[in-house]
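Report on the structure given below.
Only one protein chain is missing; all other protein chains are in place.
Let's look at chain A:
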Amino acid sequence: MDLRRPNRPVIGPKVRQVGFVTPDSAAATSSSSIPAVSAAAATSAGSPPSSLSPVMIPPPRHPSTEMSNPHFHPVGSYNPSEQILGSPPALSPSRSSRFDADGSDFGGDDDESVALSGVGGGMTPKSSLLMRQPVTKTAPLVSETHKRDSNVSKGKGDGPSAAPKEKLTKAERRATQEAQRAAKAAAKEAAAAGGAPSVSKQPKPATKPATQQKKDVPSGSGPLQPLAPSGSIEKKQGKKEVAAPHPRMQFDDMTKVGKLKKRAVVNQSEARNRVELFRHLPQYEHGTQLPDLELKFFQLDLIHPSVYQVGLQFLSDKISGGNARCIAMLLAFKEVIQDYTTPPEKTLTRDLGAKVGSCVSFLIECRPLSVSMGNAIRFLKNRISSLPHNLSDKEAKSRLQSDIDRFINEKIIIASKAIVEHGVSKIRDGDVLLTYGSPSVVESIFAYAHGIKKNFRVVVVDSRPKHEGQGLLRRLVERGIHCTYTHLNAVSYVMHEVTRVFLGASSVLSNGTVYSRVGTACVAMVAHAFRVPVLVCCEAYKFHERVQLDSICSNELGDPDAISKVSGRKNLNYLDGWAQNENIQLLNLKYDATPSDYVSVLVTEQGMLPPTSVPVIIREYGIERLWT
């Protein structure tokens, strides 16, 4: 059993590196740090799930994400073939354990699926080697390594993948694994004893470049890509619904990404030179997809025009901000429901749910969902599935539409009014209030406070690249509020005169972490250091039961060009053509996580709460409890 540990650094090709790592140094460190044993270990297939990605995220529990998870199917449409090729190495342990747990649901498939996914874990890295070849390498090198890789992978891939096709029982499988492990240990001991034996050295060049190149630039849209998932696609022809990418899918897993691309409606080309620590997030080159999507307008009969419109607005950033996006999406869904007719031999509750699901997946492709949207979708699906069956179409539709209206009204509009009332009670005459970005609720708090003749001053802190604060500044100044405008860089300078910090939030997680526009954590930290109370204003429908400790696991990457270019400064062109240079990686994060220590109070429609009370609100007044 103690042998399990030594395997990991070897098979898992990732040597975890923190910070911004250039590919060269990564290659250097990995080649020096990987011992000669690696080859011996790598040759033995069927080893426990390998290539653990740097960040492991457990599969989510809430229903909406499971609905949109491409690998989650109702029992009937369960497709074991997908497990072979599709199961990501990182997910396979939890997945197999899930099968173990409720194996009864899957009946006879149980054993097989476990066996297959176990082997799939060992196999996927090799089959995905091909598509991870960097296109920027010089041609001979590519072809050489390619050839060798393909040889090796073919040689290795055949054996183990063929073997477990015949059904193995769990005990048998365990026995083979034990045997393999023992053999591995023996090989390792031999290696240790014989210094650097030639036996284990021989296959090394084949696997090593592969492990390094995973860290290298992932080829954006190389011709090699279709290779990996080609088999699975054909088997999935029967599937009608457009499957959504998992909201927290790991985008550094090439197999999955490839599969996703095949199904995707929006063809987003991926940006290159991605930052090491954020490989698992999708990053697309901006502006390439719009004309393409417009062309496809008439081909996509599945997507309702209003959803299409909203999706395009998300893509082009015409609609941004948590509440605005959520309302736009809900209104689009309302139209979808309006134009919906139940197809013959189908029930409304089932079919409409699927229909909404496909719309959601389209929206996810345009831009990852925010937590608020996720909660709204969860609510809507809940309502759809809880409709009584004897309802006529017309009644059901009107009921759903009024539900959506009520959600928008009660959870967003009235909620923000209540927040404004609570927030204003904390503004005293002579206060200096600081805000960051352009949170809509905070803006209405300021406006209301000004309306009731409170005497205060506002410091608007802004940051590149979006400069959202300028809009807020303009609107506040138009109202006659005395304002100061500054950039994030100067926040520690202005903080000493500030008496209250008002911040908005994209979502609040159950450990009190505030997930918000990037830079918020910085402002909150400075305020905390200056002992200035930080008020985070957030509607309760944005609360989420997830726990997040950092901003890395789950985040959104923006357009890297936005930070490389400075508008109005033509002579600042040092980063022109950065995409061609492998040594540059640009990171444009959209969100960050503010630890709850920096938050003095959460202002919600339920009153003012300490950040420790978020779980109580979720438990007592969560979306699920709404009108159920």
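In the analysis below, contacts are C-beta pairs under 8 Å (C-beta built on N, C-alpha and C of every residue); 3 or more make two chains touch, one makes a residue touch a chain; residues count from 1.
Here is the rule we use: contacts and distances are computed from a predicted model.
Enquirer: Hey, which one's the missing chain according to UniProt: "Sorting nexin-4", "glycerophosphodiester phosphodiesterase", "Trafficking protein particle complex subunit 6B" or "Translation initiation factor eIF2B subunit alpha"?
Expert: For the chain not displayed, UniProt's protein name is "Translation initiation factor eIF2B subunit alpha".
Enquirer: Among A:Gln180, A:Thr342 or A:Ser613, which one is in touch with the chain left out?
Expert: Hidden-chain contact among the options goes to A:Ser613.
Enquirer: Looking at A:Arg500, A:Arg517, A:Arg546 or A:Lys590, which makes contact with the chain not pictured?
Expert: The missing chain is touched by A:Arg500.
Enquirer: Which chain A residues would touch the chain omitted from the figure, given the whole complex?
Expert: 426, 428, 500, 533, 535, 600-601, 606-610, 612-613, 616-617, 620-621
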